[in-house]
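Excluded from the complex is one protein chain; the other protein chains are retained at their positions.
Labels A and B are assigned to the chains in the order they are written; within every chain, residues are numbered from 1.
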Amino acid sequence: MIITGLLLLQAEKDFPDWGDTSSPANSYRLSQHYITQTLHETTVPNMVTAVLADYRGYDTMFETVVIFTAGIAIIGILSVIGTGGNREQFEPKLSEKKPDLIIDTTCRLIIPIIQVFALYVVAHGHHSPGGGFQGGVIFGASFILLALARNLQTAQAWVPENRILNLAGIGIFIYAGFGVAALFLGGNFLDYGVLTKILPGGVEDARSHSMLGVEIGVAFTVTAIMFSIYSSLASNGTMKEGI
Amino acid sequence: MTEQAPVLILLFPFLTAIVVALVGIRIKTVCWPLVLLSLAGSVWASLVTLVRVIESGTISYKLGGWDPPMGIEFRIDGLNALVAVTVTIVALLVAIYSRDGVISENKNKVSQYYTLFLLLIAGLLGMVITGDAFNLYVLLEISALTSYALLAMGNIRATLASYKYLIMGTIGASFYLLGVGYLYMKTGSLNMVDIHEQLIVNHLDGSSTILVGFILITVGVWIKMAFFPLHAWLPNAYAYAPTTSSAIMGPLVTKVMIYVMIRMVLTVFGPVYAFEVLNWDNIIVWLAVIGIVAGSIGALAQKDLRKMLTFLIIAEVGYMVGGVWLADETGMVGSIFHIISDAFMTLCVFLFAGIIYTKTGRRDINAVDGLFKKMPLTMIGFLVGAFSLIGIPPTAGFFSKWYLIQGGINSGNWEYVVALLFSSLVNAVLFFRIIEIAHFGAKPVEGHDAHHGDDHAKISEGSFTQVFPLLATAAIILGLGIFNKEIVSIIQDFVSQFNLVAGI
Partner (left out) sequence: MELLEGIADRFNYWIYVILMMIGLFAMISKNNLIKKLIGMSIFQTAIILFYVSISYKEGATIPILYHDQVHGAHHEEASVTETAAHHDAEQVAHEASADVHAEASDHAEHAASSDHDDHAVSHEDHGSLEIDPDLFVNPLPHVLMLTAIVVGVATLGVGLAITQKLYGEFGTLEESEILEQIKSAK
């Protein structure tokens, strides 16, 4: 309670020196550079993606790792595979229902569209809002939708439980792979510029291609983990039944 | 290759973590060797980096080849390099130790456990070597997430404590994030050195946004390091966790947070701002003093061995925060040296507690009953750690306390000196109590004695993988103490550039 009080106080202190809604700190050379130089240095029009995947690509790699960690952590906390059940006295009631006709049909129509849209979002991250995370979440959501509409086992027939983590790991390896490849070719970690030796096009194009590759890796990981988190949570660790 | 050593420090555990996650699920036995290999690689890389820093000064490694502040860079100077070496060595030792613990406590989740373990180390290392404020937040969250999970995988009381830790930790990290946001808003940059330059160039000393940013960052980091009065999550969290978890987190997480605080105070805000403009040093030192006293008294009251040790951590954190805010060069040096020595001391005692728990199945202090005869090696290791915590030469603990006390005297903060001496006394009482029980046996009721005799016959020395790290740690503590001049000179090179004036 003392803490909350202290914080309310802090809130009041926020008075002076808060710029109004137009560019005080934005005039600093950092964002200027991003806005003006992105196209020239990376041939990618979407500045957010360029900053995310290239200038601050190291951050994004760890962001992907955060998601991966969450997936592993949830499995680690909840999983009861192999511990021989019998742990909970208060298992939430999981019921078995026949899939409802309306939901079923709707899902059959929508899920492929959602997935294609997800792929579009990933691929067009360079030119419109989008990118790996966004596309990955949408793709993962399509699987979750399937699991909600039918049941968890059907969804898992599509995305087998033990393969999910493989996909996630591959995603991160793709990302790190780009970085390590740069190491081997003589540059610093994640320096896409030196990848021109193995990718077609000039330095800037190499950056653009690498960004796409990296975003794909991110999308893999996010998709896999989204579904994995859902399976773990929905089935309380048993991975057999779902909601 | 050594050019790339800074990145390799981090890449080894990071990439291996993914491999362990994927492969280890099928083939459990491959986890442990992989972990050891990768951490050994990290130790090598961090030592190489340390040598480079000593020879050629601060290293700046640009990620993605972009110049800062456009891109993210690693800035490694004397402080970083030492802390990085400490983290990697501690991690390697705990990894060696972990085999028995993990197998007995978490046998079905070995691969997840090790993945999280490696990711925790990668996160901590990343925090230590980065030069970018936002990057630090991302890595902070990685280490936080992994630690929540590592704690929650223990018995159920640990899970509840982990939940509390999650809430408090998220508050802390979010405060940090908010503080960085305030800084960004006024300076426009995220790179630590750059922020500092902008603060000076734009004369932002009087800005209340920067002030609030400083408060937010500091409080956020305090929450995560369990600085009194924000320490409530620590004892329960570490006491009930799996032994390996507490062994890896106890020594490291809080110390790395203290490093972050030092980095913020010295590099980002600058000692001029932090100490002179703000003029809060005395208040904070008083808080530290209360923390030291509270931690020590709390430890006295505990019967559970590990809980007692966690209270000692709180007291140690008090030492270090107080040492920093003495605003004195010797005090700062002492604090930094204490980060290193305390990491090893805490590791030593936590390893000891873990061995006791694994071997005797008991958590209370009396579990060490008569163990001097049964487990002599373990007890010797423990003795070194205990002496170091009390502050007996030639262990490292003595020297770090020496510097801290000198700093306290120089700056006139006598309350700090008194608190240090008081807690040393309390530590002595605590540990001699344990040593007494271990040597002479607890004072049992007659019938009880016979019963215990049977139990004791079964207790033997800990296994090699458990005892070796303990003894290695003890050796390191002694080594740090004997060779402290060299290490302190590195620290002093780093600190002297800030021209901290003794006295407030």
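Here is the rule we go by: a contact is a pair of C-beta atoms (placed from the backbone, for glycine too) under 8 Å apart; a residue touches a chain by one contact, two chains touch by 3 or more.
The shown structure was predicted, so the numbers you read here are calculated from the model rather than taken from an experiment.
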item	value
Displayed partners of the chain not shown (whole complex)	A, B
Full-complex contact with the absent chain, from B:145, B:215 or B:252	B:145
Listed residues B:16, B:98, B:162 or B:267, member touching the removed chain	B:162
Those residues of chain B which, in the complete complex, touch the missing chain	134, 137-138, 141, 144-145, 148-149, 152, 156-157, 159-160, 162-163, 166-167, 170-171, 174, 177-178, 181, 184-185, 190
Footprint left on chain A by the chain that the document does not show	1, 3-4, 7-8, 11, 14-15, 18, 20-23, 25-26, 30-32, 34-40, 43, 45-48, 51-52, 56, 59-60, 63, 66-67, 69-71, 73-74, 77-78, 87-92, 127-129, 133, 229, 232-233, 236-237
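The rule we apply is simple: only the chains that are shown with their structure count from here on.
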item	value
Cα-centroid distance, chain A relative to chain B, in whole angstrom	31
Of all residues in chain A, those that touch chain B in their complex	3, 10, 13-19, 24-31, 33-34, 54-59, 62-63, 65-66, 68-70, 72-77, 79, 81-83, 162, 165-166, 169, 172-173, 176, 180, 182-183, 187-194
Chain B - residues contacting chain A, complex	4, 7, 11, 14-15, 18-19, 21-22, 25, 61-66, 69-72, 108-109, 112-113, 115-116, 119, 122, 126, 134-135, 138-139, 141-142, 145-146, 148-149, 152-153, 159, 184-190, 198, 207-209, 211-212, 215-216, 230
